[in-house]
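All protein chains but one are shown in place.
Coming up: chain A.
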Amino acid sequence: MIKDYRLFDITDFVLDEDFIRWVHEQREEDELFWNDWLRRHPGKHLVIAEARRILESLTTSQEPVPAEVVAHEVDRLLQTIRDQQPAPALRRVRSRHTRRYAAAAVILLALAGIAYFALTRQAPIRQVSYAALTAHRQLVENVNTSGSPIRLTLPDSSVIELAPDSRIAYAAGFDSARTRDVYLSGQAFFDVARMPNRPFRVFANDIVTKVLGTSFCIRSFENDTTIQVTVRTGKVSVYTNTSGRAGAENNAPGNPGEVILAPNQRLVYEKTAQKFQKVLLENPLMIVPAEVDRNMVYEEAPLKKVFDAIANAYDISIVYDEDLLQYCTVTADLRKEPFYRKLDLVCRAVGATYEVIEGQVVIQASGCN
């Protein structure tokens, strides 16, 4: 049965198995399907956003049972069923092969034991360490043992501000023609010199951040549970270092694990869950010249114009139902107001509400006459 999602209301979505799977498991194929569906039905953004919200508020991750407890209970179970095992019922005619069978059985048991161990051992969460990344390489290393950030200039004239307790390493002379690779442990702010043909890559534990020319900050202390990348200007691409090797090329751009990060967005990588999450900064900064802000006074301006101006100034997408809100106008002075205050003022003017989902602002409103 093919479902016609156009006919679905919020409740139908919340109860739909495929929709639930998308929200809960974030599988690649579901992302593709739903994003495509939303592109074809832009009027459904709000219904979907609300359904998502309801679904998310109903479920949080469950309390895990500690692995030792489970292991202990599994042992207890196996012990019980072995004790209950009836004595071998089959008493075959004894043959001189018995001994050989016994030997074969011992080997089989041993193999089973090995297989059991190999199969049940939980796949360790692969975490890539700075030490492993930098081992066996001819690198220049800078370590900041002082109490305040230090400024470094790299051979390509990119500038790095290295936070206390942090270290950074790179090939002497930055001699690779194809890429500029640096290795980070700790926190640093990067202002990267623009070289379109030589991508700048930062290897920070499990993740790789790749840019052409931009400024951004990475926080990746080995003891933190997360790695964070925050973009100030330009765009960066972040992906997981699946091979664990530095300089690996298997992560071509456009691979499923790649996340593109825009200004005012922060990427949080959870090390144990090996998951990325995009969030907006608490106080996004304008990425356009200050004059733009001075023009943000509106009188009876179409809502679209105001939203477009805000979206452009901060490079943050604002999603709303254009048809529904086409008659809305805004009279407001948004000059010098921070991003969220601007949104508040506009929303209040047209009786709308907003929420931030996956680094985007989603507007919810009932329309204007």
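Structural remarks
As a working rule, a contact is a pair of C-beta atoms (placed from the backbone, for glycine too) under 8 Å apart; a residue touches a chain by one contact, two chains touch by 3 or more; residues count from 1.
Assume contacts and distances are computed from a predicted model.
Per its UniProt entry, the chain excluded from the display bears the name "RNA polymerase sigma factor (Sigma-70 family)", taken from "ABC transporter ATP-binding protein", "RNA polymerase sigma factor (Sigma-70 family)", "4Fe-4S ferredoxin-type domain-containing protein" or "Manganese/zinc/iron transport system permease protein".
Among the residues A:35, A:80, A:176 or A:295, only A:80 touches the chain that is left out of the figure.
In the complete complex, the residue from A:260, A:279, A:311 or A:332 that touches the missing chain is A:279. Residue-wise, the contact with the chain that is not shown comes from A:59, picked out of A:35, A:59, A:129 or A:225. Residues touching the missing chain, restricted to chain A, are 10-11, 14-15, 17, 20-21, 50, 53-65, 70, 73-74, 76-78, 80-82, 84, 112, 115-116, 119-120, 279, 340, 344, 347, 353-356, 364 (touch as defined at the top).
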